[in-house]
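For this depiction, one protein chain was excluded, whereas all remaining protein chains were kept in their positions.
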Amino acid sequence: MALFFTGLGTLVGSGVMAALCYRRATLATRVAVTGAIFGAGLVLVPALPTLFGGGTLVASLPWSMPGAALRVGLDPLAALFVVPMAVLGVLAAIYGARYLDPAHANGTLGVHWLAFNTLIASMLLVVVAQNGVLFLLAWEVMSLSSFVLVLYDGSAAEVRRAAWVYLVATHLGTACLLAFFTIFGAAASSFDFDAMRASATAVPAGLLFVLALIGFGTKAGFMPFHVWLPEAHPAAPSHVSALMSGVMIKSGIYGLLRALTLFGPPPAWWGFLLLSIGVTSAVLGIVLALAQHDLKRLLAYCSVENIGIIAVGVGLGLLGKAYGLPVLTALGFGGALLHVVNHAIAKGLLFFGAGAVLHATDTRDLNRLGGLLCRMPLTGATFCVGSAAICGLPPFGAFVSELLLYSAAFVAGTTGSPALVAAAAIAITGLALGGGFAAACFAKAFGIAFLGEPRSAAAAAAHEVGTPLTAVMLVLSVAAALSGVLAPWVVGSLAGAVANASGTSLNGTTAGLGVAVDGLFFVSLAAGILIAVVLVLTLTRWLLLRRRPIGATGTWDCGYARPSPRMQYTASSFAAPLVELFQGVLRTHRRFTPPVAIFPPSATLSTHTPDTLQELLYAPIFVGISNALASFRPLQHGRVQLYVLYIAVTLGLLLLWSFQ
Amino acid sequence: MRHALDFVLVTLVLTDLVLLGSSRLTACIRLVAAQGVLLAFLPLALTWPELEVAAMALAASTLLVKGVAFPLVLERAMRDARARREIEPFVGYTPSLLVGLGMLGAGTWLADRLSADVVRSPLMVPVALSMILTGLFFVISRKKAVSQVLGYLVLENGTYVLGISLLSETPFLVELGMLLDVFVAVFVMGIAIFQINREFDHIDVDQLDSLKG
Amino acid sequence: MSPSLVINVLWLLPLVAALVAWRLPSVRAILGVILAVVVVLVPCAVWLVALSLRLGRVTAASQWLLVDALSGFHLLVMLVVFGLSAIFAWSYFGAEVAHGHFSLRQARRFGALWLGAQGAMTAVLISNNLAMQWVGIEATTLLTAFLISTHTTSASLEATWKYLMICSVGVAFAFVGTLLVATAAMHAHTGSHNALLWTELLAAPERLDPLLIKAGFVFLLVGYGTKAGLAPMHSWLPDAHSQAPAPVSALFSGFLLNAALYCLMRYLPVVEGAPTLTGFAPGLLVFFGVVSVIVAAAFILFQTDAKRLLAYCSVEHLGIVALGLGLGGVGTFAALFHTLNHSVAKSLAFFAAGRLGQTYGTHDMNKLTRTLHHSPVWGTGLFVSLLALVGAAPFALFMSELQVVMAASHRHAYWTLGLFLAGAAVVFVGMLRRAIAMAWGGAAAATPRPGFALLDLGLVLLCVAALVTLGLFIPPGLNETLVAAARIAGGGR
Partner (left out) sequence: MNPSVTFGGPLATALGLVGAPLLLGVINKTKAFFAGRRGPPLLQAYFDLVKLLGKGAVYSRTTTWVFCAGPIVGLAATLVALLFVPLGGVAATFAFQGDLFLVVYLLGLGRFLTVLAALDTGSSFEGMGANREVKFATLAEPTLLLALLALIRVAGSPWSLSPTLGNISTASSLGTAPVIGLVAVALVVLLLSENSRIPVDDPNTHLELTMIHEVMVLDHGGPDLAFILYGAALKLWLFATLLAGIVVPVRTGNLAVDLGATTLVALAVGVVVGIVESSMARLRLIHVTHLLVGALVLAAVALLLAVGWSR
């Protein structure tokens, strides 16, 4: 653990140093990125052996805060989260160093890097904390530093709003966590996780589970607590979005899993609840994503979907525990944890890609993009890989995690009771719908942004971004493919973490996962065959066309004489028929000026899909609360006599009450 | 001695009631001054027939502060402000009288609840409490700054009576400290009224409501 | 060095200095004296606290003066606030002098009242006699009243009047309460002169008459609660805080309120010890704490004036302290710890708001925009202090609020917990929206960026560093003091 702490120290220390040399932006960046690389590297030294070799590293130091102790532990579950955090952290730092322009930073780069390195360090600390107070502290530092990162461009009103929404949401979540840990800790008379685990029978478990679900779910982005995600992710600089969406929201998943290990055997309704939340998030998340025209907002909603998929896995795992089906438990938790890693890779890649697009064209609006693949071939290719990967298409990693989840659902559906079959049916339907819509969504994202003709001058003038950016994206593309091709090995090494998360023995978990691992060999095989067939077909096509005339012409235009890029299918039109299916919940706003007369001068149609929950749930609640609180305002009307009257009335009531 | 004590107490209650019913500020100030003089008798009346040095000193300083100094400060303030009458208080004069009676009842109720075994006169604690409440009511219901100070003074007088009735042997230093505090308070309030009058050209507290929300 | 001499120096030195300040020839000299007094007193106080920790308590003036861990801790907090404010006053009034807004006459009055208030507050803290404590509180009211109207404007006079009237009435109630408790004490100890000493009262609280104590505490709570700014008796507070010069506002929020709450802390173990009254006083404190948090939240949400916002925030935080006290256990520790944290954070916030207000010429938050760009030092100071005040980690207030929550959970006070968290969340929302808007929002101000003062930077860094450090780690000496003080305030619970 000493190395781990040295790593954290390096991260924070280099961040502070970067902040101190804020006047020299380039130097600050160099210091911070070097620190991030070394710090994350040091953290990986103990984390990798733990992840693959098992075992638990612990360290404990006294701390003078009441209830607090510096207890940390690195078990495979923690390591599973540490590794993506550290790796993606380093990649994001390298990317960000190039992405942020020192010339325009105006002295804020130092603070940005301080927050960035602190974010990585605090995420890592969250994951290893074994004491409630330490956990909460790290958790809050994580929220605060990411808030500062989102506020990088604070002069834009929408960024400020996004940052505010983010911090408010995360604070409300933290409030639930405060209640969760303190109530649990009060029952255990200690905030150490071990002590809490020991007194799991003495707590109101249902209440605490709901608190944990809300608290961690807010960070993770479960529906209906996801509203901050589509605000904050587009507002943040892209490397920050990648880090936040790729790994930071996973800390919510981690927290939920860790919290679940504190309880005894879960009742079945926990599993059902989590499953329903997961399916809702998965389906509605991706439908909302489909409805967006802002590339980064789309990706943010897609994160909601993937978090939903992870929640489905955890829910299935819980059901397995509740009904005593170890294979279901292993597959559910295994699929969820694997998806954590795979989503981190894919979403990081996609946000980096979106950042590159933003960098090159200065817009995130899909309806103003197009034709970027010719202009930014590397970015385009990696974005395509990321799109396929995030849809769970073989041979990429996310397919394997979805396969595990489907397998879990089929275990529940083939062996379980009617209730479990219903759960399985819901899970399968949700996953399949989610998968289908994801494909549609990313066909749209990639297709509209990178294919076809440019829809604006900015897109037409785009150029490929610099080497560090493309290199980072390439690395992640390779990782996305490897995690799929090496599936049997990857899933096999997951056993320790799954055993931690599900609270079952390592042997049982390995046996449970084994059901899937045996088959995963065929997945690798299929991937190999697929690649081989593709190569053969490509070769065939090349051989066939080698001697033949190849013409170049315009796209088939059905005989229309003057096609222009503006006549292409847009993001809105691509999404419209699909989104219409969910009109009941989405409430897309349309602004439509219909064509009139025989020679219509102009007609417009624009759609905007706001977050239904934000509009129908949170906005009324906030308005209600503020109206209720506004009724207090006349109390402070400025008349001293009435102020004295308040005192007198208070006194009178108190006297009456105490002498009744 | 009981009778003298009771006489003083009843007179205090009466001054309260008259105060509630009068609109002329000069008269109000005089009434409060009269209360101060009456209060000066209390320490003497309690220790009678022995004449303790401490009690006499207290009586003398009370007379000086409450009977002489306060009226002077307040009349000065009133003259500067050219305020003669309390016009349109929040609660009219007749209802005020009724409230005064209510305060007497409330004081009696509370004193009864407290059941503090007071040796000298059963009237003392009820009167003290009703004076406190009346003072409070005066502060709440009047608009002129001077009236509010008068209310505060009545309230203070009430606490004075309460202190004397409850604590037989308060250290002299404590008593003096309290008296000094009240003195400074009225002095400070006087200065504040002076400044307010200079700044606003009136001492109508009701119109001091620019700070709100 | 005899302890009793040091104790007497503690309250006499400020009074002597007040007289000196009345006649000093220059503004800088007066500000210097204010700072020097703190510099001299800090080692004295630290020494006394260390001594009292070793001996349990240190008394002087035939037991009329007392320093134990509770009063010692508050002494330290007070000196911290006075010290920081004195440093800030140097910078703040320096700017005013430069613009001709602060004459020698005003400075003399300011210096004398400031030092006098310091003496009075010290007297409150070290008084072992409950009546003298009341005298001290009343004296602070009167001495600080004209600090509000250092700059005589109609608004500041209005605030002064309200402060004077409301607090005088409130403190008069506290006097009634003191009398009732004293009566009980007299009856219990059959008329010993020392009956009014805390040390005597605490010796045998079970002999006190519960009815008198009960009524007494109600009066005391309303009375001192008025001074401490607990809702609904807080109405003077936003006016006074918003109109006073920034160093005075810091002083008010940073310590004047705490001094009144300190008096209640003293009574708490007495009431708890009285027969049949266990749980009475803590219950009331919890109630007023929660009400304060919620009322403050309501007003914070719609506030447009920066200093009024901070004032309501003080209502909230004093509510939290009361809540912690009422909950007891780790809550008492949390309440004391929170007192320190809030004082530092709120001082910094008022400093920053004051200085920014000076350069912008307004405290209207709709105009106080782009502060980070306009004045990096104070803009950062304001933003960071607001973050700290809403309870963001790693600042110390997060830890103390967390401990309050722990205490609530420990007592199974789930409604309290829920209401507190809800109120705190509203405050969070309201303050943060403003904080972000002030730091980044709006158009760039046309006014030129003011120069860069090393003193300002040092002050901001000092406060921020203190807040972060305390959020991560409590120094052993401070921890020991807090634990001992909590034991006293908690009546050994």
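Think of it as A, B and C in the order they're written, each chain with its own count starting at 1.
In this section, a residue touches a chain if its C-beta (ideal position, glycine included) is under 8 Å from a C-beta of that chain, and two chains touch if they have at least 3 such contacts.
Being a predicted model, the structure only gives us computed values, none of them experimental.
> Any idea which chains on screen the missing one touches?
Answer for the hidden chain's contacts among shown chains: A.
> From the listed residues A:Val16, A:Val515, A:Val585 or A:Leu635, report the one that touches the chain absent from this view.
A:Val515
> Out of A:Ala268, A:Ala443 or A:Leu482, which is the one that touches the chain we can't see?
Only one listed residue reaches the unshown chain, and that is A:Ala443.
> Thinking of the whole complex, not just what is shown, which of A:Asn131, A:Gln568, A:Thr607 or A:Gln641 touches the missing chain?
Among A:Asn131, A:Gln568, A:Thr607 or A:Gln641, only A:Gln568 touches the chain that is not shown.
> Given that one chain is not shown, which residue among A:Pro418, A:Gly584, A:Pro601 or A:Pro634 touches it?
Spelled out, the listed residue whose C-beta touches the missing chain is A:Pro418.
> From the list A:Leu393, A:Ala471, A:Ala619 or A:Leu642, pick the residue that touches the absent chain.
A:Leu393
> Of the residues in chain A, which ones touch the absent chain?
Where chain A meets the chain not shown: residues 370-371, 373-374, 380, 384, 388, 391-394, 399, 402-403, 406-407, 410-411, 413-414, 418, 421, 424-425, 428-429, 432-433, 435-437, 439-440, 442-444, 446-448, 451-453, 515-516, 518-519, 521-523, 525-526, 529-530, 533-534, 537-538, 540-541, 544-545, 548-558, 565, 567-569, 573-578, 581.
Simple rule for what comes next: only the chains that are shown with their structure count from here on.
> Could you tell me which shape the graph of touching chains takes: line, ring, star, complete or other?
Here the contact pattern is complete, since every chain touches every other one.
> Which chain's centre, taken as the mean of its Cα atoms, is farthest from the centre of chain B?
Farthest by centroid: A.
> Considering A-C alongside A-B, which chain pair is linked by more C-beta pairs in contact?
Most C-beta pairs in contact, of the two: A-C.
> Where the centres are mean C-alpha positions, what is the separation of chain B from chain C, in Å?
A distance of 31 Å separates the two centres.
> Where the CA atoms of chain A average out and where those of chain B average out, how many Å apart are those spots?
Chain A and chain B have C-alpha centres separated by 69 Å.
> Express in whole angstrom the distance between the two chain centres, defined as the mean CA positions of chain A and chain C.
Chain centres of chain A and chain C, defined by C-alpha means, are spaced 43 Å apart.
> I need the residues of chain A touching at least two other chains; which ones are they?
Counting only residues that touch two or more other chains, chain A contributes 633, 636, 640, 644, 655, 659.
> Of all residues in chain C, which are in touch with two or more distinct other chains?
In chain C, 161-162, 165, 169, 215, 238, 299, 302 touch at least two other chains.
> Applying the document's contact rule, which stretches of chain C touch chain B when the two form their complex?
Touch residues, chain C against chain B: 129, 131-132, 134-135, 138-139, 141-142, 145-146, 149, 152-155, 157-162, 164-165, 168-169, 172, 175-176, 179-180, 182-183, 186-187, 191, 193, 196, 209, 211-212, 215, 238-239, 242-243, 299, 302-304, 308.
> Touching residues of chain A toward chain B in the complex: what are they?
Against chain B, the touching part of chain A is residues 633, 636-642, 644-645, 648, 655, 659.
> Given the complex with chain C, which residues does chain A contribute to the contact?
Against chain C, chain A makes touches at 63-67, 107, 133, 136-137, 139-141, 143-144, 151, 154-155, 157, 160, 163-164, 167-168, 171-172, 175, 178-179, 182-183, 185-186, 625-626, 629-630, 632-633, 635-636, 640, 643-644, 646-647, 650-651, 654-655, 658-659.
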